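One protein chain is absent from this view; the other protein chains keep their places.
In order of appearance the chains are A and B, and numbering begins at 1 in each one.
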Amino acid sequence: MKNKVAITGNEAVAQAMKQINPDVVAAYPITPQTEVVQIFSSFVSNGQVDTEFVTVESEHSAMSAAIGASAAGARAMTATSSQGLALMFEMVYIASSLRLPIVFPVVNRALSGPINIHCDHSDAMGIKDSGVIQLFSENAQEAYDNMIQAVRIAEHPDVLLPVSVNFDGFITSHALDVLEVLDDDTVKSFVGRYQPEEYLLDAKNPVSMGNFDMYDFYFEHKRQQVAAMEAAKKVIEEVGKEYEAISGRKYGLIDAYRLEDAEMAVVVLNSAAGSAKGVVDELREKGMKVGVLKPRAFRPFPFEAVQEALKKVKAVAVLDRAETFSTLGGPMFADVRTALYDLKNDIKVVNYVYGLGGRDLRLEDVEKVFGDLADIIKTGRADKFVNYLGLRE
Amino acid sequence: MTPFNRNFGQGRNTKAVRLDMNWKELTKAGNIYEPGNAATYETGDWRTIRPVWNKDRCIHCLICWRYCPDASIISTDGKFDSFDYKHCKGCGICASVCPVHAIDMFSEDEIDRREEARKNEE
Partner (left out) sequence: MATLKELAKVEERFVGGHRLCAGCGHGISVRMVLNAAEDANVVVGCATGCLEVASTIYPYTAWNCSFIHSAFENAGATIGGVEAAYKSLKKQGKLDKDFKFVAFGGDGGTYDIGFQSLSGAMERGHNIVYVCLDNEAYMNTGIQRSSATPMGADTTTSPAGKVVPGKQQPRKDLTAIMAAHNIPYAAQTAISNWQDVHRKAKKAFDVEGPAFINILSPCPRGWRYNTPDIVELVKAAVETRFWPMYEVENGKWKLNYKPKKYVPIEEFLKPQGRFRHLFAPGNEHMIKAIQEEIDNRWLALLERCGETPELPPK
């Protein structure tokens, strides 16, 4: 049975967590994630979940406790934002290295300093190379759907990696949205019961985890993680198909919007993809061949899917809601450009950094990007490949 | 859920890890599935002095067992049995805590020399 509700992104994610009914949640409040923790603790207080809720004293301990719980054989979760994710970075890296399928929503917020509470993706980009699967969500519906699928992806025996579900702070987390939630039993049977192969609380088969791994074995264990990430690409698609069967909503590695015959495309994560799609619809009416590529999985990076979706376009703008300060633009730019390089199609790829610290991405900003791409195609030249959108120059 | 049986080197399938194993064969995440398998690793060659048991003096109080950092006092039925020379590092604590001086420490070199001498005599 499907059920339409008007709730915020945070409420949707808390709802998903309730339906997943994890064995352990360890979390610490931080704006704009706080509501997730608050709402979930009311589920605990009212006996609506079986979860042991560990009210840790920091995000570092949140992930540490989730690691202990997951290693012990529990389905474990945490949730965070911004500084909290930065503080837990050490443990995020360890969680993936220990191959623990911990699911955690990340409500994207700018990193200090100066301190700022609004949306950008600098928090998520800080863990992009830590071996964690990163799913991104355009709206509350996707955040909800991603949470439920994340459990299956994380726990798949070929994967066994943490999965973070990203959605935009305030824009998605606090805005009221109409979405469809599944009924409890459907979610319950979809996620199934977590049955790890080895776990600390197996009295018959004790296991040592987190051992001292020297130069003679460490490298091989890192290589295993890469294989798990590679396997995750297929698993994300498989789980997406299964999820479509119960929800009617399609999920894959990427969301290709009106790209079939597109000459120009923007690549963008999370809520800004919604704005970009709106602009694309308008420009299409004016006869421009434009489209949007929204990576749903950013880690693992859907290299092949991006190539396939963009191979026929002439110019691409990658919109990054984070800086790398490398002077080479945003983090996603490098990945997309790398994917397109080997096609040898002379696709011009430029970068726009936008929306830092919660700066709005206006529709005219996206229009300007497509205008720039049209110029690039016309002149065949892309002189400036890193640009700032919505910045007072 | 998919059954956990198609793991590439990620499960319990490698009881004894070897140096020549590739990444597919090694255990997942460096997990160790044999509790206490360090017992198969010998630290006895660290020893420069060796505890030797004086059977006549021993009162089997097991204080030596209590204070051995390397669990290298083997006891049977609540009595001193023997030293585990495969793991004993020769710290000398057992001899030091023994209330009746039933453990003497001898230099390994000295023991080697005596062994050598005895063999030569034979």
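Assume a contact is a pair of C-beta atoms (placed from the backbone, for glycine too) under 8 Å apart; a residue touches a chain by one contact, two chains touch by 3 or more.
Because the structure is predicted, anything quoted here is derived from the model rather than measured.
Trainee: Looking at A:13, A:26, A:107 or A:353, which residue reaches the missing chain?
Mentor: In the complete complex, the chain left out is touched by residue A:26.
Trainee: For the chain left out of this view, which of A:8, A:33, A:64 or A:166 touches it?
Mentor: Touching the chain that is not displayed is residue A:64.
Trainee: What residue numbers in chain B mark contact with the hidden partner chain?
Mentor: With respect to the unshown chain, the touching residues of chain B are 16-17, 27, 30, 32, 34-43, 46-47, 60-63, 65-72, 75, 78-79, 84, 86-93, 95-97, 105.
Trainee: Tell me, which residues in chain A touch the chain that this view leaves out?
Mentor: Touch set of chain A with respect to the missing chain: 23-24, 26, 50-52, 54-58, 60-62, 64-74, 76, 90-91, 94, 98, 200-203, 206-214, 217.
Everything below uses one rule, namely that only the chains that are shown with their structure count from here on.
Trainee: Counting in whole Å, what is the centre-to-centre distance of chain A and chain B, each centre being its mean C-alpha position?
Mentor: Each chain's C-alpha centroid was found; their separation is 49 Å.
Trainee: Taking the complex as given, what residues does chain B use to touch chain A?
Mentor: The touching residues are 1-12, 17, 19, 21-24, 26, 28-33, 35.
Trainee: Going by the contact rule set out above, which residues of chain A touch chain B in the complex?
Mentor: Chain A reaches chain B through residues 97-99, 155-158, 160, 192-193, 195-198, 205-211, 213, 216-221, 223-224, 227.
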